[in-house]
Structure formats: structure tokens, C-alpha cells
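Every protein chain except one is present and positioned as in the full complex.
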Amino acid sequence: MAKVQFIKSADVKPWLAELAKEHRVFAPSYDGEALLFRPFDLEQEIILDRAATMPPKKTVFPQSEKLVDFTYSKDPENLSRVKIDARETLPEGSTVVFGSRPCDARGFTMFDRVYLSDKNTDIYYQARRKNTLFITLACRTIENTCFCNWVDSDPCDPTGSDVLAIPMNDGYLLESVSEQGEKLLNSKLLADGSSRKVEADKICQEIAGSINNTKDLSQAPAKLLAVFDNMQFWEEVSAKCLSCGACTYLCPSCYCFNITDETNGMKGKRLRSWDNCMSAQFTMEASGHNPRPTKAHRLKNRVGHKFSYYPTIHGGVISCCGCGRCIKSCPAGIDIREIVLKAIDFEPAAVEE
Amino acid sequence: MKYQQELKDSIRKALPGLDVVIAWSAGYDPLHATPHFIRREEDIDRLEIGPFSVHNLATYLPGLRGKKVGIVVKGCDSRSVIELLQENLINREEVTIFGFPCTGVVDQTKIRKALGHTGKVDFCQIASQTVVIGLGGEEHKLRLSKVLADKCFSCQYPNALISDHFVGEKISPSVQTEGDDDLEAFEKMPMDERFAFWQKEMDRCIRCYACRNACPMCVCRDHCLAESRDPHWLSQEDSVRDKWMFQLIHAYHLAGRCTECGECQRACPMDIPLLLLKKKMNKEIKELFQYEAGVDPEATPPLLSFKMEEENINEREW
Amino acid sequence: MPVLKGKELRIVGFLCNWCSYGGADTAGVGRFNQPTDLRIIRVPCSGRIDPLFIMKTLLNGADGVLVSGCHPRDCHYAEGNFYARRRLEVLHRFLPILGIEPGRFEYTWVSASEGQRWQQVVTRFTEQIHKLGPAPKIAGPAASETLRQMEAAL
Amino acid sequence: MKIGVFVCHCGSNIEGTVDTAAVAAAAREFPGVAFATDTMYTCSEPGQEEIVNAIKEHQLDGVVVASCTPRMHEQTFRRTVERAGLNRYLFEMANIREHVSWIGKDREANTNKATELVRMAASKLLHNRPLLSKQFDINKRVLIIGGGVAGIQAALDCAEGGLEVILVEKTTTIGGKMAKLDKTFPTVDCSCCILGPRMVDVAQHPNITLYAYSEIEEVSGYVGNFEVKVKKKATYVDWDKCTGCGICMTKCPSKKATDFFNEGIGKTTAINIPFPQAIPKKAKIDANFCMKLQKGKCGICAKVCPSGCIDFTQQDEFVTEKVGAIVAATGFDLFDWTVYGEYGGGRYPDVITSLQYERMLSASGPTGGHIKRPSDGKEPKNVVFIQCVGSRDKSVGRPYCTGFCCMYTAKQAILTKDHLPEAQTYVFYMDIRATGKNYDEFTRRAMEEYNAKYIRGRVSMIYPKGDSLLVRGADTLMGTQVEVDADLVVLAVGADSSAGAAGLAEKLRISYDSYGFYMEGHPKLKPVETNTAGVYLAGCCQGPKDIPSSVAQGSAAASKVLGLFSKDKLASDPQVSVVDIKRCIGCGKCIKTCPFGAIKEIDFRGMKKAEVIETVCQGCGICTSTCPQGAAQLQHFTDNQILSEVNALCQF
Partner (left out) sequence: MTKNIYLPEMATIQEVIRETHNIMTFRVTLNNPEAMKNFSFKPGQVGQVSSFGTGEATFVINSPPTRMDYLQFSVMRTGEVTSKLHSLKAGDQIGVRAPLGNSFPYEDMKGKDIVFVGGGIGMAPLRTLLLFMLDNRADYGKITLLYGARSPVDMAYSYELQDWLDRDDLDTYLTIDAPYEGWQHKVGLIPNVLLDIAPSPGNSVAITCGPPIMIKFTLQALEKLGFKDEQIVTTLEKRMKCGVGICGRCNIGTSYVCMDGPVFTRAQLRQLPNEL
């Protein structure tokens, strides 16, 4: 049975301060004009009434991290005999993210299927994922770019979260989702919230009711494959794409990365850093051959991966959580919803003309 | 926009001879436009020009070399076209330019700042001096001058400097009111604060390179130094040093070529004030060489040329 | 490798091979005493010095960068220093926007015969850098997100 | 890569203030360094052997020598590593003598600095790649620009060496300044008598093609393969037919033409042959003075010419010559002395230049060898020579010493006495520079045997006084003012660079100093080379010099050309720029900025790309710092190599 607690708006900061004694705590606050998940700071205003510019992706999947630290050492007897000591550097400590949205937290479940599969375990991801807890805030405002309801989610979806917070007029109802989440709800600042559960459920229903226009994307995997070879289709939908990485880097479910080495003297590191499938370099081979030479090929792979390949591999789950950041932050205003719908509606006959 | 119909007619007439015409259409909500690629007659109807026509469409031109391309340009965009022509990165005969008198475009960041957030815009009405925005059921009235892009206040070229078809009446440039106030203010800050400022701003860079890819003069594109190993200027580390260095590379490669269209800053999802660097560079270039990019298709960018005697460079006294 | 604590600051020179590097040699041959901070990188021509090398050097933590080439008109490659002059001047004027004292970077012209002048240039520039003191350093990669996390945790 | 590091003591030159053993010990910790040692004299025979042995013993594939400046011994050590089987570019030097041990005494700081310089060198070396020269064919013909004594010497030496020579002369005759001289110092032998035969040799030599009254229009190409466009200026005389009989000159009614050969002493006819011994001995019409060309009337010369060679419609003509080397021997011009207001600024007819005086002394000159005052034709009694006019004078921007004026002034004082035994000569001088063989003896003779009165001091003013001149100056030895009545004043005018020097330098892509004299490759070791491969210098174009030096340089340049052409193929310097075609976006910025035109646009599968012409590229690297993608990389100074040096120094 989930633990249900209530916290008054005014107690949020003190509660986070309490949590910060044991965990690294992140909460949305402004950095310049960007609303980011930043280390909690009592002095900083926490902004909860609007979606953050960036999802809290970095807390589990840093923009760049060290996979391997390596050190060269020489045999003093024979300087040309160089030994290499390569070791992993695993992250330590625990993190609490406060104010993530259902789509943000759900994004990590897309990672989980790949990073923590039965075939492979990414221990760096695992270490952070295990130790990062999400206190997710249900959405009261549905933004123009939101479409979580298209991808089998909703504004109160607890998937991937540890605690779900439902905003009420005087505070938040905190409902534990995981065991670890439950442990977070032990503060004296919190009061039993069971009595307000009904009220909260009603709020959730209201929000759910305020979204309409749900689209059925079940045809997307097949339809996207069907237009795979129709380059004219992809050239048209990608025409305004600038091949930048804003969409992928702001996406809570984009998980691609690059591995590069850097050395400095006798030391070096192997880095894993975010990579962007919209960039030509992503698939460029050393020979100069590129299987995805144009932005049309690359956008096809991005949309195809999220709405066709991933669902095909992972039991129909679309690898998009509908947060809409790719739409909002695209410098060219590309709307991924439009592309998917266009592919679904695409009639092969139209190619003939 | 007054001349929209006239523009559509003009494009309709030219379209049969062109592969594509790049313009704008309505975006995902009433506050946004998006680049619009007109290939067929029916695409023309969706064309919209106005204060949301922020994108500098010249960015697309180098990628469309070899095709017959029509492009609708604001005055500032036309300077990028000129610069591309000057550098032989596009062929004049392949490009058909549609100009119109631009009365300014909005700065989304300013609107967002004024309203708190703009996630749920229901409608937007623009009159000559005001913008009325419906946001989550409430109506907000903003002075247009509060939300226009900075560059529009000091705009010297509201009409396309180069065009094959110009619709409407040319208008005269607005009087310089604000100009580079931000640069002036910034340059009054003590050195250490400036240094700290950039560290803080660059820290949130996510290296998406939207700044670069939106820049019409960043023509290296797939061969940018940012990701290259040979030469190996930057690591892929999430470090201020690398991220800042990239912006310096960008600014320096644009020295004498940047038309200050502001796309770098507009495109930045993290709202990093990148234009400041370019403004400074342009200011110095102008002072040193009396040169402004994107005005004369026959000129040579000052860093690609020299004079035996430089009027404004004092021989070093030591 | 650290600079000598308390004695030296990190000063990097980019010198063209034909004039200034030779000038520095001439200064050596003439036993003209100079401060020891400067480390010289030899390039064929001042025109080879991409101003971005200087930015990179400064961002990497150098306290000063000195560039020297042939006097205008005396370029071994006829035009290299004319290009360099424009590019370096632009850089010099650009640096303040970054919060980097423009005095941390100077460029000048020294011919192969001007050993004494080289001594003066090095001495003067080194003094100038010492007056400015160590350059502000960019917090390394570790300092960005992680450091903030640590700070917040403490 | 396995690097060997050799830290040189240079006796005590380095070891005195640098702990070389400590440097070597520190170097052992650097990435890639497999061997490090300190050696007494690395450049010595045993020192080099040590390197060769270490390369073999430790299988080194790169070497760093920390010693003196690479400008001294880089080539030496490159050959050393090559001897051991390594590519010569897998070598770097750290300059720990000129840049460390000789400029400071702080042993700790020096040792630390030397260590860092070694670290830089080793870091760069890790990015070095073997570079190989390409062989290319050469065109064994030589172009010599300028037919003065230096050019003549070079032409004859080259021609004798079996080379085909193209000699281009700006005026209608070769001979240059020397042909205008009456006698030469210190032997006082007849200038024309010694030069004349050599001029004839030029004309008759089967290997020499002479283009007189011609100029260089355009130069393209590179060492071994230059292409030169020569402009043959219109003479209005068909030189193939002209026999040089001179009848035209006797009949030409326009007798007020400027007599360039005689330095404006007297006038000549519009159609003329400058002097009897001219080579080629051909007539030329001075269009400015020809009545036919100016007004369309006359044409007498055409009527009298026995060979019918007059052609008033003649146009400039262009010929293209392919050569493998070029010698510039363009000489000098006289300094324009009229800037000296105190000498009358050109207003007094009896103030003349030393070269005008030479013409006056010459038996074949306008006065038939009689010294006459230009104003009234009278023989002067007092002749005053003023030295250092446009030499050693900062106020007119000529701080350098022309070097030969002291000598010709002494000669002219002597000759004056020979011509006019009654005359008295005075010489105002600053110092007497007479450092050649028999030179000082010669000036002594002028003073002692010919009674020339030498007054050490500058002339402050020349006044007209009646029909003569009053020369007022200082006698700094006596500390008094002196005034001398002069019938004729001869100015020892200094040498200035030739009027067209800068323009030609730009065509040849060679550099010149602030006075317009061409820069030699090295002031000591490469006196006749330039920094453009295949272009050499001879004579006064490089700086003022006397006849023996000019001749020596002519021979030296010829020997350089002969040496160059002794090979059938040349090897290109592999330190050139290379464009990575995959990275190049064809923006053409490199093409725009290359000072040598060494980059061309090519079509690669329908895309514009840049390509470096290896043999033209001089390795400056401007393209590399211009190319925004870093596609153009100057080999041996690539971005990665320089960045590795930067990173070795600063990565805090």
C-alpha cells in the first residue's frame, strides 16, 4: 500500500533542505532564462508551475562522464615498456530530483529497457538510476506541445517515479510509488494525506479530462517502415531541419552516446558523452562512407527509432514520452507529431503522381 | 501582414520555374511560425509573414545548391544572402529572392519573460503597437516594442538589400534607439565579473550546436571543428572550457562575416546570450576596417584581406 | 607541469621562424638576460598563428601570450604578417568581452637582428603579466555539475 | 612512438646554467620517451653517433635534441636521424641554449624551462608524420633580369656553364651604370674598355637571348618551372633589320630629346642609339619627342634609313619564356638629391651629380671628355665635391652608407686634376670609407699627389655668388666655418633602390627592405639567395655595392643556378599544406589568401574542393589558419602539432 502524505506549499523548501542532508537534491530553478534542474539551494526560487527547459536527464545520464580512467606507467628498466592501468570510475551517493514531470521520469524507463536489459547491464547507468529518486509533480497545465496522452501516458502517470506529487491548492499530496520513495516520506514536515486522496484523484481526473485529441499511434511502427524508402517523404518533412541536437539533448528518452578518449601526459580518460543522431558525424565511417548521409535519412532514423523500431523490439512501447520539448525547442519549429501523423496517414498511392 | 497576398501572388507566378520557395507558415501554436517549404501550388496558401517570421531562411540556401530556390527574406536575412553570394557559397542564378518591408520580429524570450511562461497560448492578436496574448484563459496585453527583437530597434535595413521581387512599399529604417545597449552595459562590468558571467552562462550549454546550425554563415556544417579529432581542438567533455572555446571559434570564424541576424542566440535552447560575442566582434571590425558584412556582394571580408598600411592599427609601440 | 611557484607565471610565445625566433636567438647569442617565464612555440610565419591558438592557450590557463613576427613588409612569405596583423588586432580588441585583460595578450614585430629589442619585449611583457598576476582560471570539467552537486551536498 | 631525447651540454654553454642530467631524467617520464640522456656535444661526430646508435639499440622512431637553436643545427640532426633510417621529419629540437642557458643564470628556473621545452618538443613529435619529398622535372633555362655588370657576369657564367640564358634589360642597351662611368677606381682604368668586351660576349654568345628595352610583365610557376611573360616595349624600329648605322640620328630634326644615357647632360635626337658601344646597337625612337609620333609630320628617319626598319605603328609585344631559375640584377637608381634645399634643390645648373660628372669626364660623353660648366660651358677652376648626399642621412630617410661614393669621389678628384691641372678640388666628407684592396692608398693619393683638399664636415648651404657658387660648411676638425668659392659642385649622390624594385619583387614574390632593396636569404650565409626558391640576387638590387662586389655576386648567383641545375630533378619541400578533401567544403578562402597562388579549385565528383600545388606552396600556413574547417593543414605545423605544444604547456 502506497504511503500518502501531504505537504503544505510553504514546507516544500524546508523539506528539500532536510532531504539535502542525505542526498543531492535537484529542483527546477532559473539559470539565466533557462529553467533547469539545479542543485537545491535555499536561496533559490523553485519554479513548479511550468515545465522545465531541460528534463532532469543529466541526473542519471550526464552530458559527459568518465567510463575509464587510464594511466600509463613505464618500466624504469626499459622505458619503452609501457603499462596501462585502466579502471572504471563509478558514481557514488544518492540523488533526489524534485519537481520532475511524469514524462520526465517515464523517460528513464525507455533507457532501462536498453541499459539494463537481459543482455547487457550498463553499470554506470545502473549506479545512478538505482540511487536517483524522482519526486514527480503531476501536471496541472497541459501545454500546447504536450502529447503524453498519445504515447500511453497521462499527466499523473507515476511510471518511473518514486513519489508522485499532486498539486493541490494549498500544497501537494505525496504518494509513494516505490519503496525507496516511501522512505523519503518520513519527515515531520509531512502530514498524513489519506484524507485528501479523493480530492487529489479528482484533480487528476480533471486534468486528464482537459486533454483531448488523443491520437492512436498503434499503426505508427508499420506505417513508418512502409515509408522507409520514400525519400521524397523524408526530404519534405526534414527540409527545415538544421541537423542540430536540440531535440535529442532535450529529450528525456533519447539515450544515444559517443565514446571518445582524451589524454593529458601520462594520464587519460575514456569519455561517454551525449551524441546526436541528427548529426552527420553520428554514423560517418572512417572511410568517409555514411549510411545516413542526409538530414532526411537521419530524421527518418530518429522518428523511426522512437515510433517504430523501439516499439517493435520492446513490446510496443513508444520511445517518446510526449513532453514536447523537441517541438518547443526546435529552432526551426519541427513538430514530431506532425511527422508521425503524416506517416500514418500516408497513402502509398500519393507517391505515384 | 499587409503584403502577404501580394507576396503569395508573386510566388505563385514564379513557382513554376523554381524547385522550392522557402517562406514561413504558422507554427505549432499562435505564438510561433515555422519555415515553410513551398513546392506545390497548394502550399502557397499556408504562407504567413509577420512578427513571428523570425527564422533566417538564408541558412537553408547552401544546402540547396544545385536547385532553383526561391527565398523570402527580411531585410536582415537579405544580408546573409549577400554574404553567401560574396563567399561564392551560393549561385546568384539559382536563387530567386522575394523581399518585403519588415516591421520587426518578436523575441520569444522577451515574451516568455514578460508572461512568465508561454506553454499554453490560446491566441495571439497583433495590432500596430500591441500584442494581445491569450494564456491559459487569461488575456495579456503587451507593448509591441517590449517584445520586438533587439536587432529590430537598430535595424538599418528593413527592406531586402537584394531582391528579384519586392512586394509593398519600401520603408525607412527605424531610428537607432537601443542599439547595443547590452554590449555597452556589459563592457562596463569589471573584468572578473565578465569572466564569471561567461563561466556561468556557458556552464549550461548542452553542446547541441543549434547556434552553429542555425547560423547562415556557419557553412562548414558537417565538417565543424567542434566534433573533429584531426584537428582536435575540443574534447567532448562537459566542460566550460570546451564549450566556451567553441563559442570563441564560432565568433572568430564569423569575424567580418556575421550580419548579426541573431539566429545563434534565438536557436539556443538554453538561452545563452551568444549574440553579445558577435556584437563585440562586429563593433571592433567596424571600427578597424569600416566594414559591415552582408552589404556588398563584391566586398572581401576584412580578415581575408589586408592593406600594407592599416589606417586604424597602430604599429605596436613595443 | 607547474610553473615555478612564486617565481614564474605561465607565458607562451608564438614566434615566426624567420624573424622573431631569430631575434630571440640573437638575444641569446648576445647573452641579453631575460625573465625565464616565456616558453616559445615556433611557427613558420605569423600568418600561421590562428588567433584561436591564443584563445585556446588563454582558456587552458596561460597567464599571458606573446606573439611576434617579422616587421610588416619584411615577411618571409611576403604577406603573412599583414594577415596576422589584422587577425591579431581583432583578437586583442575582442578579449575584454570575455573578461580577459587585453594586456594578457600582446603582439609585436621583431626582426632577426633585433636581439636587444627582443630582450626589451620579453622583459616588458613579463613585467606586464606579473603586474596583472595569475590569470583567472576556468573551473575544470569536474567543477561544473559535479562540483555544484558536491557544494550543494555539503 | 618511441622517442629518444638527447640533452646537450654544449660544453658549458648549456650545462653551465642548466642541469642537463635532470632534464634528461625528467624527460624519461614524458609520454612516448623510451630513452633519454645528456651528451657533451650532441652535434659533434661522437654525439651524432650516439643518436644513431640509440635509434638502433632502442628501436626509436623519433628523436628530440635539446641543444641550440634549430636555425643552427636542425638540418644537421635531420641528416643524423636519416642516417639511422628514420624519416628526417620525425625529429624535433628544443632550443635550450639561445632561449634558456644564455639568457639567464637561475639554474633552477633554467632547468625547469629546459625540461618544459623538451616536453613540448616531445609532445609535438608524437604528432609528427614522416614526410617525403616529391621529385619534379626542371627547365634548365635561366632568366636574368637586368643587364648591368652583375647581370652580364651572371649571364656569361651561366651561358659558359652550358645553360640557356634569357637576359632582359629595361633600357635599349646593356651595360648599366658601369657603362656610363669614365674610369674605375682604384686602378683608373677605362670603364668602357673593360666592360665593352663582356657586352660583346653577351651579344655573341649562342646560349644568350637578349631582350633589350623589355620588362617583366608577369611571373608564375615555381622553382624549376617558372613561366615569365616579357614585355618588349615598342621602339618603332624593327630591330631585326636595324644595322645600327646611325644615319637616322644624323638626320633626325628633333634634337631636344632627353639624353638618358648622358644623365641629361646635353640633349639627343628623338631617334637614337645611346652610345657607340651599345649592345644591342639598335636605334629607338623616343615617342615623346618624335614629331611623326607626336604630330604625324616628319618621318625623315624612315626616309633615310637604308634598311627600311622604321615602323611608326609598332606596338608593345609580349613573349613568354619558360625558365627554371631567375636572377634579379636590377641595380640601383641615384637618390633624388633635389630634396636637399640647401644644395639648391636643383635650381643651380652648376650643381651636378657625380654620375653627370662621369659623363662629362668620358671621352665619349656629351662634352667629349671636357669638363665644362653646364651654365656657361667654361672650365671650372674650383671644383667642390660634397659626399654623403642621400647616404648616412636620417633626415632624408637614408641612414645607410652607399659605400662606394668615397672612392669615386677620390677618383673624380684625381681625374679633375688630370683634365684641368690648374683646378683645385675640395671634398666635404663625413668619414672616409676606403676598406677595399688598395682603396685607402687611392684616397691618400688623391689628397697627397693630387692635392685634393679634404674638409671633414657637412655643407650647410650653397649660395649663388656672381656667376659662381659659394659653398658654406663646417670644418669639424678645425672647429670652424669654411666658405669655398666653387665653379662647379659635384654631389656624391647615394644609391637608392631601383624605381621598379618593389613592383618586380611582388611579381617574383621576394621580399624587400624598407628602402626597396631585395632581401637576401640570410645576411651571412645566403647572400645571393632569396627566400623564394629558384630566385637569386646579384648586384646592387640587394644593396649598394661596388663593381668587384657586383661581379662577384653575378658569379655567385650563376654558380647557385648552375648548382641548382646540376640535378635533373628537384625535390619539393614536403613541409607544405595539404587539403583533406573529405573536410574541404570548397569555400575558397584559402585560395583567396594564399600569397603564392599555390591553391587551386578542383572539381571532385561534382563538388568544389581546394587543392595545393605542392611545388608552388612555400609552407607559410596562412591557408591553415584561414580554413575554418581545418581542412588545409600545413604539414609539420598542423593544428594538432601546435595544439599539442600548447597542451604540453598549459593544461592546468
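Per-chain numbering from 1; labels A, B, C and D assigned in written order.
Assume a residue touches a chain if its C-beta (ideal position, glycine included) is under 8 Å from a C-beta of that chain, and two chains touch if they have at least 3 such contacts.
Only a predicted model underlies this, so the values are computations on that prediction, with no experimental measurement involved.
Student: Thinking of the whole complex, not just what is shown, which of A:Ala2, A:Ala17, A:Ile123 or A:Val317 touches the missing chain?
Tutor: Touching the chain that is not displayed is residue A:Ile123.
Student: Just name the one of A:Ala2, A:Val68, A:Leu189 or A:Val317 that touches the chain not displayed here.
Tutor: Of all options in A:Ala2, A:Val68, A:Leu189 or A:Val317, contact with the hidden chain holds for A:Val68.
Student: Given the contact definition stated above, which residue among A:Arg50, A:Lys215, A:Arg270 or A:Lys342 touches the chain not shown here?
Tutor: Reading the full complex, the residue touching the unseen chain is A:Arg270.
Student: Quick one: say which of A:Ile47, A:Ala191, A:Ala208 or A:Met284 touches the chain that got left out.
Tutor: Checking each option in A:Ile47, A:Ala191, A:Ala208 or A:Met284, the one touching the absent chain turns out to be A:Met284.
Student: Which residue numbers on subunit A touch the omitted chain?
Tutor: Subunit A touches the chain not shown through residues 67-68, 70, 72, 80-84, 86-88, 114-115, 119-124, 126, 225, 228-229, 255-263, 268, 270, 272, 275, 277, 282-287, 289, 291-292, 297, 301, 304-305, 308-309, 312-313.
Note that only the chains that are shown with their structure count from here on.
Student: Between subunit B and subunit D, what is the gap in Å from one C-alpha centre to the other?
Tutor: Distance between chain centres, rounded to whole Å: 52 Å.
Student: So the centre of each chain is just the mean of its C-alpha atoms; given that, what is the distance between subunit A and subunit C in Å?
Tutor: 44
Student: Quick check on subunit B: which residues sit in contact with 2+ other chains?
Tutor: 203, 221, 233, 237-239
Student: Enumerate the residues of subunit D that touch no fewer than two other chains.
Tutor: Residue numbers touching two or more other chains: 582, 593, 626, 639, 643, 647-648, 651.
Student: Along subunit B, where are the residues that touch subunit C in the complex?
Tutor: Going by the criterion above, the answer is residues 183, 186-187, 191-199, 203, 233, 237-242, 244-245, 248-249, 251-252, 255, 276-277, 280-281, 284-285, 287-289, 302-303, 306-308, 310, 313, 315-316, 318.
Student: Going by the contact rule set out above, which residues of subunit D touch subunit B in the complex?
Tutor: Touch list, subunit D to subunit B: 580, 582-585, 587-589, 592-593, 626, 628-631, 633, 638-640, 643.
Student: Sort out for me which residues of subunit D touch subunit A in the complex.
Tutor: It is residues 2, 28-31, 33-36, 58-59, 582, 647-648, 651 of subunit D that touch subunit A.
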